[in-house]
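Let me give you the structure first, and then I'll get to my questions.
Left out: one protein chain. Kept in place: all the others.
Chain lettering (A, B and C) follows the sequence in which the chains are written, and residue indices restart at 1 in each chain.
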């Protein structure tokens, strides 16, 4: 029987500012990418989010990012790789302590936002993230984009890597994501999205933008929770997978 | 044979800004209160400082503080105690990860600046710090001021507490520190300071401002390193203690 | 004919995080207390908010606060008064430039959150705010709480002061606000709130918590916009005042 993980970004509120409906999302997912305070997430938000994850049996991952609250970690920063190593270690350690205080633990790492995008190609920053994870715990898996330099370097370094697909994104015939700058890059129909993910999990293919099937192999599906519509879409993806006999389970 | 610990604040540089001569100080002390990023200390500074401590066999302590880089943690902040709990857990965890990456570990906690001063009396914030330390590791000692609410609550909660004396501060006849607002609160003569500390360690007394002896019991002496003169004074205190047959050794 | 000003806090979003429905609120108010980046408000939010204010003919005020994004300026900070002077000047100047770029100008100053509360009594911090406003522009009015040390010192210093009433707050028989810690401190019925404000404006009295009338003199009424219910309440207050023949107009 096939198993798939559902991951989502959570814990991204900050102080007075709330973002996302983590409570509604938590029962739907199996892996929670919890912000670590550098792009979002104050310590109390992190702890509360870890406690929610523990309550629902959801795996906690460290969603590490650039130090940029004003930009929400969505702006590339040309940080020196050795400093990035330490920034990532700091973030993972902080979350580990709050996760432990909530009766759970950090089980994987997933880079966030502009860092995630940069280390698809940026070899030095990708190597820095790999080095940081290894410095903390060589058994922590890295969740990332299939074909990314990050996962290539992580594998070479002996880390477990976990590939993810994006539920609401269009794919090129080469199996990469259609750039957000192009029309049609983001899908909005929950039924279509759910059907695509069922097909990806059961048949290993997604219909690309040219109408042909493209092979996509993933152990996890990334869903969103930052709007009521997003939570609704996540619920439909989960339900459709379950109807298709797929087991929803954490990879870590 | 008597043993005493020498502790000092280190790791307080931030990015481009350097503070203190950690390299000169490290061979002189036995416990390093390493900043944790909230009042000072970027992740790379923390890691480098932990590595220096490891090299010199110095114990690493988490110097937790208010989230206030602009104020260097020296301004009282009326933070909600539950948030302070989480802020402190976050800081300890972050330093734990960087210490581990440097081949050492966090062995105690010492609050910094305005937080240190507040929790001499502020019961709710003191309880928050105690709760945070317990949430991370019930075997971590708390280093603080004799007679403070912090140490009282920490003991009640089953934590090990370690009392410290201040090398360069004048004492009242009651054994408390003379307020910095009063003339003569801070001592500047290294020879006098060294002699006072020898007497405190060997006889358990310090000459108070009224000329009488006052009993001061401490397992650690706090010295400074933020100026060439401060490092010089720390060296003289250490040398005088060793000449008096006192062993300089970490409490943790 | 009587005239009253309606003021509200706006421009308190930050980066990815949205707070309050400024667009819905702007047509209802006459004075916009725009955050200045220290407790909330990134520069683009400030500029956009100033532009909305200009569009609706709403006066822009500088809502200055403590430097504390994580605490949203709601935690007292024991900052040295000379530093507070400069922090306030910095904030006003930053908003002045963004207001000018939006075709309007800063017409008054209103302290925010914990700073607002502190300088009801804290003489040194109140004096610092007064000094800062005078350093920027001696013709800028200060909007604040009747009976506060802030307004007393501002008047002594020759600044124009503007008193405000709080639409949704209960009043003591002495004419001060009932502490938020007590039940009934905040009123939730829009019709009742609107009726109270009409009475305050037309008769100069509010029914205190003991049932007796208490004299309240104010040139401005503070309303909120951080929830759909709050905007709705602001709309009802405005409509009721207009029905009662009161002119809604900016004080500045």
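Some observations on this one:
In this section, contacts are C-beta pairs under 8 Å (C-beta built on N, C-alpha and C of every residue); 3 or more make two chains touch, one makes a residue touch a chain.
Predicted, not measured: the structure shown is a model, and the values here were computed from it.
Only one of the listed residues, C:6, C:28 or C:136, touches the absent chain: C:136. Listed residues C:95, C:170, C:218 or C:248: the one in touch with the omitted chain is C:95.
Although one chain is not displayed, its contacts with chain C can still be listed: residues 37, 42-44, 46-47, 82-83, 86-87, 89-98, 100-101, 135-136.
In the full complex, chain A touches the hidden chain at residues 67-68, 70-71, 75-80, 114.
In the full complex, chain B touches the omitted chain through residues 12-19, 40, 42, 69-72, 74.
What we mean here is this: only the chains that are shown with their structure count from here on.
At the interface between chain A and chain B, over half of the residue numbers appear on both sides, which makes the contact a same-residue one.
Relative orientation of chain B with respect to chain C corresponds to a rotation of 180°, obtained by superposing CA atoms and rounded to a multiple of 5.
Annotation: 40 Å between the Cα-based centres of chain A and chain B. In this assembly, the C-alpha centroid of chain B lies 43 Å from the C-alpha centroid of chain C.
Residues of chain C found to touch two or more other chains are 70-71.
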